[in-house]
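Only one structure is covered here, and it is reproduced in the block below.
One protein chain is absent from this view; the other protein chains keep their places.
First chain written, first letter: the chains are A and B, and each begins at residue 1.
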Amino acid sequence: MTLQTTDTALAEEPHFARRMVRMLLADRFALCAAIFLLVILVLAIVGPSWLGDLATKQNLRGRNAAPFDWERGWVWWMGADALGRPLLARIIVATQNTLMVAAGAVALSAVVGTVLGLVAGFSSARVNQIIMRLADVIMSFPSLLIAVIVLYILGSSILNLMLVLAITRIPVYLRTTRAEVLEIRERMFVQAARVMGASSKRILFRHILPVVLPTLTTLATLDFAYVMLAESALSFLGIGIQPPEITWGLMISQGRQYLTNAWWLSFWPGLAIILTTLSLNLLSNWLRIALDPVQRWRLEMKGRKNG
Amino acid sequence: MIPPPDSPEGAMLRFIRKRAVASLISLVGLIVMVFFLSRLTGDPAALFLPVEASAEMKAQFRELHGLNDPLLVQFARYVGDVVTGDFGESLRKARPALDVVLEAFTWTLWLALVTMTLVTGAAIVVGSLAAFRAGGFFDRLSSVISLLGASVPDFWVAIVAIVVFSVNLAWLPTSGTGSLLHWILPISVLFIRPFGIIVQVVRGSMIGALSSAYVKTARAKGVKSGPIIFVHALRNAMLPVITVIGDQAASLLNGAVIIETIFGFPGVGKLMIDSILQRDFNVVLAAILVTALAIFLMNLLIDLAYALLDPRIRH
Partner (left out) sequence: MKRILVLGALMLGSALSPAFAGSGPIKIVLAEEADLLEPCMATRSNIGRVIMQNVSETLTELDVRGDKGVMPRLAEKWEQNADGSWRFHLRQGVKFSDGTTFDAKDVKHSFDRIMSDKNACESRRYFGGMTVTPTVVDDFTIDFKADPVQPILPLLLSLVTIVPEETPLEFVREPIGTGPYKLTNWTPGQQIVLTGREDYWGAKPEVTEATYLFRADPSVRAAMVQAGEADLSPSISQLDATNPATDFSYLDSETVYLRIDHNIEPLNDVRVRRALNLAIDRQAFLGTLVPDSALLATAIVPPPTLGWNPDVKVFPYDPDGARTLLEEAKADGVKVDTPITIIARSANFPNVTEIMEAIQAQLQEVGFKVELKFVEVAEHEQYYSKPFKEGRGPQIVAAMHDNSKGDPSFSMFFKYATEGTQSGFSDPKVDDLIKRASAAVGDERAKLWSEVIAYVHDEVVADVLLFHMVGFSRVSERLDFKPTMATNGTLQLSEIKIK
């Protein structure tokens, strides 16, 4: 039953999209989150070319200028950093790198982890054993050591950093997926599909993945924050992204020493991370209801009432 | 007295034995990998000695610590020593690497145990309550709080906590070890992130479980009592939760670097960082060996817990 609805929904594309929009309008929180993320996304694309020069223009006399000075241009509303560069402009410019690293690392680890988890849960005991022990190894390999090794041998770049962060996050997706698979595959409908001669691949992607997905989405949105902060810690130790490149994580780590004197230096980029995570999570919670045929009516009812 | 092969105890024993062998193999693989990779990342002599030290002094330092030999010879010697229980000496501290690591790991283990126990209890209660009335006020509130927890930089909280509770209010010591009071701030700060993450996972998993056919059947069959449904659902929801708890515990076992640094807590995280940056290979290897053993053991317990929660899962 579950399957059929998804299939038909995908088949009727325009109808599906309109329905999603209506459901989004019904949930104010999700709507705000979606708008915020859209803005962030746009800033990530246009930020560097739009404000790049302004964000690197130094002014030692105006260092650590306090925020909320409405007299000055809007880029100064969040104050200035230790070199007198406008924080708001820097946050906007940093969006691109930040999102690239975070989204790249999360997507890579989630996809690799999930696929390996599905395979582990569904194949022979031997393959399962190999994959799981591999996960153990990654889990106990200190991420900092991976970082030092990769960045020392391959050099420091955004791509390599993404790789390092992705490797360290694979095990959690892998283990979660496998645990769920082991449980789900014993459930009635999977057994039934199997008896009816469905191929393993079909069972994996059509029957099992949809059930595992909600948990994985929750994890992935939370990992967004984790990856951004981990990147900040690496920068602090001198092996992450280094100036003049900027990311929110790097801004946080640079503002660390000013925490008691000029709180705004690390506060605003921190807030950006928090808001992004919050929005992602709200949106993923909404998506989960919107895609669940059993729960969808809640949003549709509300939508009708409002509209 | 070996139980018959098809008895549950027999299966369990077989499972653990197989697992132990596989884990041992991966542990060996891990050590081999770390041994060779870490040696590609620079010369400890240049870091132990001041920059002004002559080339002869550096060569002599390497000679003293056997770093001039071919890598394979060094490796053979290391393996030979490890087999006899000797994990080598710390280059920096001139004492057995294993002693250094075990000292630090004891602190880390306690910190991780206490923190994770508190986190698990609190997160399951809050997450389940939130799931019970999904979309309600408590759900929204706990979501915001837990998401804040998951995404707040921990050094913010740590420094602000020290300024407020230690300097201004003078209730707690700023940092260090010595009394139970010293543990309160580090544990509270460490609590925040795993709590935030696990609450979200519990909530998500519980929503799924509560709407699952299984619980619906129980309801349809006339099980009216809230607690029973709750327990049924929780049991179903626990699989991903346990996995994520394991993931969070593993990162604590690897050491809470920032917290250890700020609070001067003598755990394995700061030791590991310092040893990596200083290329103190023996300490790095011993530290990874010890934490890896702990993490392997924990994963074994988690897999046993899966089987316990859901008897259908067998492998």
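The definition used in the following text is that a residue touches a chain if its C-beta (ideal position, glycine included) is under 8 Å from a C-beta of that chain, and two chains touch if they have at least 3 such contacts.
Worth saying up front: this structure is predicted, and the values here are computed from it rather than measured.
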Option touching the unshown chain, where B:Pro173, B:Pro194, B:Gly208 or B:Pro240 are the choices: B:Pro173
Option touching the unshown chain, where B:Arg19, B:Arg92 or B:Arg203 are the choices: B:Arg92
Chain not shown: contacting residue from A:Leu83, A:Ala198 or A:Leu275: A:Leu83
Touching residues on chain B - with respect to the absent chain: 41-43, 46-55, 57, 60-61, 63-64, 90, 92-95, 100, 103-104, 107, 159, 162-163, 166-167, 170, 173-178, 261-264, 266, 270-271, 277-279
Touching residues (missing chain, whole complex) on chain A: 56, 58, 60-61, 63, 82-83, 148, 152, 235-239, 242-244, 254, 257-261
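Here, only the chains that are shown with their structure count from here on.
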Residues on chain A engaged by chain B in the complex (per definition of touch): 29, 125, 128-129, 132-134, 136-137, 139-145, 148-149, 152-153, 171-172, 175-176, 179-180, 182-183, 186, 211, 214-215, 218-219, 222, 225-226, 228-229, 232-233, 237, 252, 256, 259-260, 266, 270, 273-274, 277-278, 281-282, 285, 288, 292, 294-295, 298
Of chain B, residues touching chain A in the complex: 18, 22-23, 25-26, 29-30, 33-34, 37-38, 40-42, 135, 140, 143-144, 147-148, 150-156, 159-160, 163, 193, 196-197, 200-201, 204-205, 207-208, 211, 239-240, 242-244, 246-247, 250, 254-255, 257-258, 272-273, 276-277, 284, 287-288, 291-292, 295-296, 299, 302, 306, 310, 312-313, 315
